[in-house]
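Okay, structure first, notes after.
The other protein chains are all here in position, but one chain of the complex has been omitted.
Labels for the chains are A, B and C, by order of writing; each one numbers its residues from 1.
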Amino acid sequence: MKLASDRALWIFAAAALALPIIADGNKFLAFVLGMTYISLLWATGMNLMYGFVGLMPLMFAGVAGIAGYAVVHLTREFGWSFWLAMPVATVMAALAGVALGLPSLRLKGFYFTLCSLVIQTVLTLAFIFFPTYTNGDTGINQIAPPDWFGGQLKGLGLELMIALFTVVGILLCAWIVRSPLGQRFVAIREDDILAEAIGIRVVRCKIIAFFIVSLYAGVGGCFYSVYIGFVSPRAFDVLVSMNIWLFVAFGGRGTIAGPIIGTAILAPIPFLLQELQAFKDILSGVLIIVVTLLMPGGIYGAWLARRRRTQKAMTDSARVQESRV
Amino acid sequence: MNIKLKTCASAIALAAAALCAAPAAAQSPRPIKIGFVTELTGPWTFFGTSCVAGLKFATDEINKAGGVLGRPLEFIVTDNQTKSDQALAASRNLDINDKVLALSGPTSSDVALAMYGYAEQQKIPFLVPVAAFPQLTKPGTRYTFRIEPDAAGWGYAMAKYIEQVRPGAKVALMHSDAALMRAIMAGFRYQAPRSKLNIVADIMFPQGSSDATVQAAQVRAATPDYVIVSGAGAFDNVITNQLLDLGIKPQQIIHPFGITTQVFGWGQRSVGSIYGTFFDVGLDSLTPDGKDFIARFDAANNRPPSYVENYCYVTPYIFKEAIEAAGTADDREKLRNAISALNTKERTSGVPIVFDKNGARKEYMYFQEIVSVNGKRNYQSKQRFYIEWDPEVIPVYDLVK
Amino acid sequence: MSVRLLEVSGLSKRFGGVVALKNVDGHSVAGETLGMIGPNGSGKTTFVNMVSGHIRPDSGTLGFAGIDIAGSTPHQLAEIGLCRTYQAVRVFSALPVRQNIDNARLLLSHRGLDSAELGELTEWLRLDTRLDVDAGSLTLFEQRRLELLMRLVLKPRLIMLDEPVGGLAVTEVTEMIQLLKELRARCSIFVIEHTMRVIRELADRVMVLIAGEKVADGPPADILRNKRVIDEYLGTRHA
Partner (left out) sequence: MTDAQILILMSTLSTGLILGAIFALVAAGVTIVYGCVWLPNASNGQFFLLASLAAWTFTASFGWTSLAAAAGVLILGTALSYLLEWILIRRLYDTPNRNVAYFVVTLGLTQIMTGIFSLTYAKWSDQFTLPPVIEGITMFGPFPMPNNRLLVMGVSLLVLVLLFVLLRYHPYGRALRAVFQNREAAALRGVNVRAIYRLSFVLGSVIIFLGGILFALAYSYDLTVAWTMSITAFAIMIIGGPGSVIGAVVVGMTFGFTQAIVSIFASPTAATFSYLGAMLLILLFRPSGLFKR
């Protein structure tokens, strides 16, 4: 079972790295693919928090925004290389995220979500209010692509780099989930009072999780800004957080494959179906309600549950036959 | 795993199907396609939809009269959701899959700036109808052309107006924290001391504000001669009403810009106040074409057009003239050079259209006084001031980043 | 010479205007099984919640094995060997039994609980055949045993059981009491119960709480004869 899922993971990794090369023939599809990969990296981070720790951080996009703005500021104003600025910006965003999130990390469930929503609002307001760093709601345009051995990394090269980071992010997530840390996360998700009672440091684990998740948000934010070449407060508002959450919940939270499926289906829709206009909002709203009410485990979760049922039925019938023999 | 591949495959298939469907409609003569990426949803919906209304008018006229170079002019209107990544994706899609000749459409500055990057990089002529951001035509710009004067210049123009009507006036500023308002006020603050004006209050409201009574009282206590009011969306009305409630006279209120629906919103009690504009039913210099446009727009939409609709009405004509001057509709570089060399006038008001080397226009502004407002149907205004200036009379690119 | 394990003095707690506990003293001795009884709302669970670090007392001192544990969190207490179970059974119901046990082992994994010990515990609590079942689909009795097992892998010195036979059938109660008797060889116990039978058969010493006050403390036989306890608690129950 474990071996099989490992193999699937490696095949996925190879396919994900090959896909940009295939899609490169049509630059528009390649762009949609690149955006989907960034969403996928974000969704993986969101999944770690929502799927494994059980908290729904709606300030996710705000944290990504801190990194996005920071990387632009460091490369533009201080002339840093992107590859130096990215880790610094990411860690800065993660620290800021943890500092902002600290008050809410003691809270549970919906209450945490609500507070993260308010924090996201504060961040969006701050992006507008401190134009020295963010240029207000005008945004910053013409952000240069990352430097690359004297040249610039753009086009297919940049897409491959994003794909690489996404794949590494997913593999890392799979590894964390199987580690004792991941086991603690699941225990907290299932019952945090019990987790505390059997000696798990719940708040500390949540802070660690939040830090890791903010790293995902940050790396995604850095790549977002150089890939689009433009950042503005609206690129990191609460709707973005909610969309990423939807990718995870729709695909199936708490699994590695779920968010991949959810993102692959949902992320390209706004780009491919631009003429749908506001129907997209309505559609995504309906999806949210349907998923919450009818498919609490998401697509992949529902599929897993069905497979488990059929397997159980098969072994049961096998047992019945054995006993007859 | 399999599911992932399948979904990717089906997503690509879906996209391919969508793309294949488009060329099937092509007939002879082949239309000249221009991508029009605008705000049909999201916070700027109002501007995007108004703009498309003006655009449709001109496109129909041009195509009825035989099109351009014998080919119909087709604007592919695409929604950008008032989001920069969507605008960028749409531009890319129009460029790569629809092979459009040029891009146009955005009415909000941040979206326009995102498209600006793409147009400059891919060398696509990009005509911006209603985005007033100076950075769209910063030095070195080659493919982007801005029809609307830049917002910092509006502030400059207001200072010039006040300098003329009341030298040494005391002025209070009240505005929302939005890119456009910041740019206008930056221009005004720069020019005010040079025009010997005295700023006695300067209040900025965060987005999402709902009340301005206290600030209005503060402004009133500072006894200004003029109050410049520019709130985002409906908040503009709130500030105006609360100033009037507290006894500021309409004659003391100046709005940096006004469009038809805003004038309706200010209503009868604002009669006597001043607003800046670039096209208005009350202009002295309306051409017969302009009056005709106003009458027909009014008949179709139950209200007179404002400068937003006018600029979008003018846009297809600019393309028409430039394509005809270039002599071809298939060469982006030639079109870019033709737009750059254009020397023409707005059909509706006779204001010259000439772009400088960065794509900025020789700039101008009207200041109108509200004479009467008849509900939500029509209004009258009187031209009080007209000014033209060179875009770089103030350091716009330093004032607004 | 007996070692004092749990030391509580002057413990008080109010919720809003209601006094839940008033100046309660008490202690337990290593190796001893201490029982606590009292009518509903007498403050028993509040007492456990305070000792186990779930709520903070308004005043009073808390000590465990000579360490001041006032203000400690449940996980810190688990580390020094003080743990508890809950009145409403609490297991990770969506996870298999094996995973439940593994979660509980996370704390001491570095000190090592060897698999022979674990196997012995699992067999003793008769969960060895149920390892791959989701904990949620166990019977209540099995869940209670799993809960016990999850505490025992923490190698506790004192385990606080909040109504360990609550909701069990009569035969199961007998089995549970038997298990708890065997448990006494493994660690000290502090048991809260309504069921007098459990107290009678298990406890070396009993504390009685009524309306937030400790009214008696002594061997079960003495307590069952205490006039005040009979009048205010047992009497009303048997009346």
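Rule of thumb we're sticking to: a contact is a pair of C-beta atoms (placed from the backbone, for glycine too) under 8 Å apart; a residue touches a chain by one contact, two chains touch by 3 or more.
This one's a predicted model, so the numbers in the text were calculated from it and none came from an experiment.
**Student:** Which displayed chains make contact with the chain that has been left out?
**Tutor:** Its contacts among the visible chains are A, B.
**Student:** From the list B:165, B:221, B:354 or B:393, which touches the chain that is not on show?
**Tutor:** B:221
**Student:** One chain isn't shown here. Among A:26, A:90, A:104 or A:255, which residue touches it?
**Tutor:** A:104
**Student:** Which parts of chain A face the unshown chain closely enough to count as touching?
**Tutor:** 56, 100, 102-104, 106-107, 109-111, 113-115, 117-119, 121-122, 125-126, 129, 242, 249, 277-289, 292-293, 296
**Student:** With the missing chain put back, which residues of chain B would touch it? List them for me.
**Tutor:** Residues of chain B in contact with the hidden chain: 41-43, 45-46, 49-50, 177, 203-211, 213-218, 220-221, 233-238, 241, 245-247, 261-262, 264-265, 376.
Here is the rule we use: only the chains that are shown with their structure count from here on.
**Student:** Counting only Cα atoms for the centres, state how far chain A is from chain C in Å.
**Tutor:** Going by mean C-alpha positions, chain A sits 42 Å from chain C.
**Student:** Could you work out how far the Cα centre of chain A sits from that of chain B, in whole Å?
**Tutor:** About 37 Å separates the centre of chain A from that of chain B.
**Student:** Would you give the residues of chain C that are in contact with at least 2 other chains, written as numbers and ranges?
**Tutor:** Residues of chain C never touch two or more of the other chains.
**Student:** Chain A: which residues touch two or more other chains?
**Tutor:** none
**Student:** Once bound in the complex, which stretches of chain A touch chain B?
**Tutor:** Contact set of chain A toward chain B: 8-9, 11-12, 15, 19, 23, 26-29, 31-32, 35, 125, 128-129, 131, 135-139, 141-142, 228-230, 232, 234-235, 257, 260-261, 264-265, 268, 270-275, 277-278, 280-281, 300, 303.
**Student:** How about chain A: which of its residues touch chain C in the complex?
**Tutor:** Against chain C, the touching part of chain A is residues 180, 183-184, 186-187, 190-191, 193-202.
**Student:** Which stretch or stretches of chain C touch chain A in the complex?
**Tutor:** Interface residues on chain C, with respect to chain A: 52, 54, 73-75, 78-79, 83-84, 86, 90-95, 99, 102-104, 106-109, 150-151, 154.
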